[in-house]
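Step one of this worksheet: look at the structure below.
Apart from one protein chain that is not included, each protein chain of the complex appears where it belongs.
First chain written, first letter: the chains are A, B and C, and each begins at residue 1.
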């Protein structure tokens, strides 16, 4: 792990400066989009891989990872929330594939100079206005009507 | 926007309690995965939409949004980083589609009970060890060799 | 439909020469990959759209259509084969999206100068050898073992 790398005398300076070494791991879902974006940017520039990170290259890499994610679920049939029957190694693999999608998505936003946190909050507000709670909950209208509308406008 | 909803007398209590109303918008890329995940969870439960958020439903919705994202780029040809020639409305639309992908990804991780921040940090460390800077940078090996290896193992 | 176009005096010559006008529609699933590929090639060159049909443009357009296809299924939950409860218009829409994916796939193969019929037959043979019937059927091994292997090697 990174800790082992820190202990070695020969660790290149760029590894020592990595933000990853100094991160407080106590509450990892509190990690910000900015932090992960910064780590991805350092990772690429440290290895001189920026020239490969054009928008369309990253987009196709993202599509590749979404394919990987889909393969995990493809023969499972319908699985319940919480994935109660999955073994630890299956859940770990799922975490890796979800991470791969997230990391390429953040990197893509970054090279397109889009502030993804800002965009995500705006989109949530837009969705909240579009689907007010009092209209969507307990309405006599079939849920599918709202969901179909959601599909047409591509809103989560 | 959400502020307007707060001003109305008849705003349902669930809208008043929304975390979105109390968020400091000054540094939106510092927003955490946990915060966005929580907003998505509230959004769904407020509208009684949890029953639609099974893992495979969310995965297919994610695939749908990745399709939307791809459509933005499909006829553009190769575009440079920073998207210098894109108009404001095109960049805003891109931000919305990137957000849709992010929001479904976070929701999928949540319903699968995967701590995505934790998984992403682990994956970054795994990648850093797999591709040490001193080996990957300025090496006489063609970059494609590293990249092909990256492709085979699905690492960003 | 195309028949109406044929009846008009002013139909541009290129529409008259379209292979689509002369196709025997009696057994449409007997239509060949080559025929559909030819129709797509004519469609593009008639409109001078070839310059937009680079491999990566077509690939992203394909991804966009796969997204459209996924949206049809995303909130349905698990659906049985034959889609017994689907209305005619839903099935027609599904047919359109499946077609969009097929047409872009054939076009992509064509511009990459890949004989897709040949490749598909080769792949089927490769799969048949890899998964011999006597080993895969009624074996005491759990099916999931074969399926996992299928996933790892990306074989249908």
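Following the convention adopted for this analysis, a residue touches a chain if its C-beta (ideal position, glycine included) is under 8 Å from a C-beta of that chain, and two chains touch if they have at least 3 such contacts.
A quick note: this is a predicted structure, and the numbers were derived from the prediction, not measured.
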item: Among shown chains, those touching the left-out chain; value: A, B, C
item: Contact residue for the chain not shown (choose from A:66, A:111 or A:128); value: A:66
item: Residue numbers in chain A that touch the chain omitted from display; value: 52, 54, 56-57, 60-61, 63-68, 70-71, 73-78
item: Touching residues (missing chain, whole complex) on chain B; value: 56, 59-60, 63, 71, 74-75, 77-78, 144, 147, 151
item: Residues from chain C at the interface with the omitted partner, ascending; value: 1-2, 5, 12, 14-15, 18, 20, 23, 25, 27-34, 36-37, 39-40, 43, 46-49, 52-56, 59, 61-66, 68-70, 73, 76, 78-83, 91, 94-105, 107-109, 111-129, 131-134, 136-138, 143, 147, 151, 154-156
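Just so we're on the same page, only the chains that are shown with their structure count from here on.
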item: Approximate Å spacing (C-alpha centroids) for the pair chain B, chain C; value: 30
item: Gap in Å, rounded to a whole number, between the CA centres of chain C and chain A; value: 30
item: Rounded Å distance, chain A centre to chain B centre (Cα mean); value: 5
item: Touching two or more other chains - residue numbers and ranges from chain C; value: 56, 60, 63, 71, 74-75, 77-78
